[in-house]
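What you see is the complex with one protein chain gone and the rest in place.
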Amino acid sequence: MFEEIFENVRRNAPLIHNITNYVTVNDCANMLLACGASPIMADDQEDALEITAICGGLNINIGTLNRRTIPAMFAAGKRANELGHPVVLDPVGAGASTLRTETALGLLKEVRFTVIRGNVSEIKTLALGSGNTKGVDANVADRVTEENLSGAIEFAKGFARRTGAVIAVTGAIDIVTDGERAFCIRNGRPEMSAITGTGCQLSALTAAFAAAGPDCPLEAAAAAVCAMGLCGEIAYERMTGLDGNSSYRNYIIDAMYRLTPAELERRANYEVR
Amino acid sequence: MFEEIFENVRRNAPLIHNITNYVTVNDCANMLLACGASPIMADDQEDALEITAICGGLNINIGTLNRRTIPAMFAAGKRANELGHPVVLDPVGAGASTLRTETALGLLKEVRFTVIRGNVSEIKTLALGSGNTKGVDANVADRVTEENLSGAIEFAKGFARRTGAVIAVTGAIDIVTDGERAFCIRNGRPEMSAITGTGCQLSALTAAFAAAGPDCPLEAAAAAVCAMGLCGEIAYERMTGLDGNSSYRNYIIDAMYRLTPAELERRANYEVR
Partner (left out) sequence: MFEEIFENVRRNAPLIHNITNYVTVNDCANMLLACGASPIMADDQEDALEITAICGGLNINIGTLNRRTIPAMFAAGKRANELGHPVVLDPVGAGASTLRTETALGLLKEVRFTVIRGNVSEIKTLALGSGNTKGVDANVADRVTEENLSGAIEFAKGFARRTGAVIAVTGAIDIVTDGERAFCIRNGRPEMSAITGTGCQLSALTAAFAAAGPDCPLEAAAAAVCAMGLCGEIAYERMTGLDGNSSYRNYIIDAMYRLTPAELERRANYEVR
């Protein structure tokens, strides 16, 4: 199934509209191109409305959130809903500031998201209505481990049922669930967290996969999460003793460019619970 | 002639003012440094007016266009005209939204451009006054091929005569014309389109070459287009079976850093029609 969805990305080259932060936007664009999709960025409200209409999916990311672009997020999200396009939310830093938390909660009320992807602290903030995330990384106390995995799955399932969205909680173990089934994914490398924007790239990728698999958002999101983690593994194998996080960033995007749908199917490492 | 212009870039290190999108801005800065020029970015209206005055050329790029920076584009463009500095327009996504199309058309009315560089769909939008570009890539139906090349050249020549600008339509075959002569350029690799911002980088490069060859904007623009394509070829030769679009991006900028004016002269692949 992952193979088929990824083949669709490569075949259909969905155009993905990103309203995203300026820190990692270039990597998101290159990751979208690497997977076979096509990126466009537009964050002026008027422009965003039209651009979203010509796209196949929308990715809203609240990193470097500011008053100028928030209206564009709401407007484009609603337009994408009207058009039946998949919409992904990446609540970067939700819980770390009132503006980010309130904006993310407001978006949840007014836009129907196909997938919400964040770290566990961000997702907890959205589910509980408040949080105290320490920046853009998950709080240590929140982290999903083998010990607390069952509880984390139930929590994610509950939030998925309440929102109607596929919830993707990513970290050492990733959980992707639609409220009924949960993919527990063990692809990836811890070194990926030493690169800025691997989460942002994954959210952009998820929008592309969701656009290519409109009838199976759960599988599409799980495939994107597996693909990103797998590229982290492949890229890690390529690292030399001189390479660090900057080369690793390039290698991950390169790995996505080279990844075949068959290899994704074969090396995806998950169980369904 | 290309050799001499490129030598002037390296010798004079023109300072190029860029009002550009936040997706590819870092690559534009590194490309300008790679060719021997010096980049500066300023998009606040007040700041842009002063910055443009200390520069040797201006590059206006409408990707991620927003209401805040549009006035800076008009103000800086007019100031650069007053000062006799070359001005390049990159109409990213013209035809894909009203804001982009209208802004580009407005700029064409109020600013005299030295060079307008875009893909064929963007240039058609400017020439016809409207368009329906599908994002930031050229529509398939618009693409310049050996079969429709003569017509495309005539079209570009006509638009060059109407605007007084050198028109650079880039794609598989690039056309650079001042309305009288047209350089048809066959440097480059199709894989370059899998990197975000190769067009943006080329526009920045064109501004540097135009600043270094103020008396020959046609040759300067053609030299920049050949140089960018040639770097795409050189970088492609360096690709291994593990490299993808991210490493390719680095290699292209690296190739420009290493390119000599003599090699540009020798490997430039064009005919004049």
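For clarity, chains are labelled A and B in written order, and residue numbers in each chain start from 1.
The rule we apply is simple: a contact is a pair of C-beta atoms (placed from the backbone, for glycine too) under 8 Å apart; a residue touches a chain by one contact, two chains touch by 3 or more.
Note that the structure is predicted; figures quoted are calculated from it, not measured.
Colleague: With the full complex in mind, choose from A:9, A:33, A:51 or A:65 the residue touching the hidden chain.
Modeller: A:65
Colleague: Can you tell me which of B:25, B:205 or B:268 touches the chain that was removed from the display?
Modeller: Residue touching the absent chain, from the options given: B:25.
Colleague: Suppose we count only contacts with the excluded chain; which residues of chain B make the list?
Modeller: The missing chain touches chain B at positions 15, 22, 25-26, 29-30, 33-34, 38-44, 46-47, 50-51, 54-55, 68, 238, 249-258.
Colleague: Identify the residues of chain A touching the omitted chain, counting contacts across the whole complex.
Modeller: These residues touch the chain not displayed: 21-24, 26-27, 63-68, 93, 96-100, 134-137, 194-197, 241-247, 249-250.
Quick note on the criterion: only the chains that are shown with their structure count from here on.
Colleague: Taking the mean of the CA coordinates per chain, how far is chain A from chain B in Å?
Modeller: 33
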